[in-house]
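Left out: one protein chain. Kept in place: all the others.
On to chain A.
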Amino acid sequence: MMTNMTRRILQVTTACTSLMAGSALWADERPAAMIIAQGGLGDGSWNDTANAGFQSGLEKTGVEGRTIESADVAAQGEEIMRRAADGGFGLVISLEWIHGEPMEMLAKDYPDTNWVIMNQTRTGDNIASVVFGEHEGSFLAGALAAQVTTDTSIEGINADATIGVIGGFKAPGIDKFIVGYIQGAKAVNPDIEVKVAYADSFGDPAKGLQMANAMFDEGADIVYQVAGGTGIGIIEAAKARGHYAIGVDSDQDGMAPGNVLTSMVKRVDVAVDEIVTGYAADNFPGGEVIQFGLAENGVALSEMTHTKDKVPAAYIERVTAYKAQIIAGELDVWDVSSQGYPDFFK
């Protein structure tokens, strides 16, 4: 594994050479565009978080930028991206997963435009692929939950060493979270039972509520939600039953203050901000896969504003210690998206 520093230097050199032609012609003036994914702005999650980073990056650098929304973003992606490149945009970021293939194809036609895709790896000298270490963040969530779940001095916690996780769908992208969570829980308590279920929907809060209640009935007191909109029901169930949910992607602690133990926050804002800043400094990581894990502050547990007084400080210290070990490379967290499925979870 390369250290952060060497990687950074490598990025600078490769980006400089690949951008020579572009920067000579355009200086820093070419604007940036960011295509908003399905769900649109105002989703309180992925798109909004990314936009916060985009805006802060623009503000810092003085680069001009636009966000583009479309009701038909899946089918029109290719046309939008081409239009942006034809229109003189120097940086085009897409938050929509499905734009990966078209971007890989059309980026060749626009060598002077810098392209960014999320949550997948695309090849091309002018494409930067951003991936997140969700497994690492989920590990910390699991480690925290496993410590809390047997501490009956905390309100709403029973003695059973049982926790739960509800995924939107049975898919590698979701199991990446779930496996990290299980691994983190087992690191604390090898005998812990982690109940796993899938809602088969990212948009069904009623089903999330039902499934979380079923898990609570079976002795779980903390349920991690990896189910998008379905998860809102999981958080509601935690609130109604006086148990705990763990939020995902954005800081969901405030959705039911006191009943969301923590949130596994995906800092897409950090990623986008860094990309825009790098672009403005002629330091675009073209052709690279950029990992935003714990080390890069790309994933993190939330501040726990409403729960940190309930949870003994020692538990949080242990989580922080795991975090340091993961960053130092002493502890490897299983990554389903690159390693497939581990033996303890099929």
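Definition applied: a contact is a pair of C-beta atoms (placed from the backbone, for glycine too) under 8 Å apart; a residue touches a chain by one contact, two chains touch by 3 or more; residues count from 1.
What we mean here is this: contacts and distances are computed from a predicted model.
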{"item": "Chain left out of the displayed complex - its UniProt protein name, from \"Glucose-6-phosphate 1-dehydrogenase\", \"AhpC/TSA family protein\", \"Branched-chain amino acid transport system / permease component\" or \"ATP synthase subunit a\"", "value": "\"Branched-chain amino acid transport system / permease component\""}
{"item": "Contact with the hidden chain (one of A:E59, A:D72 or A:D332)", "value": "A:D72"}
{"item": "Residue touching the undisplayed chain, where the options are A:S201, A:T305 or A:Q325", "value": "A:S201"}
{"item": "Full-complex contact with the absent chain, from A:R82, A:K195 or A:R241", "value": "A:R82"}
{"item": "Of A:I98, A:A214, A:V289 or A:I327, the one touching the omitted chain in the full complex", "value": "A:I98"}
{"item": "Chain not shown: contacting residue from A:G44, A:G173, A:G219 or A:P342", "value": "A:G173"}
{"item": "Hidden partner interface residues of chain A, rising order", "value": "33, 38, 40, 66-76, 78-80, 82-84, 86-87, 89, 97-98, 101, 106, 109, 119-120, 168-174, 176, 200-202, 337"}
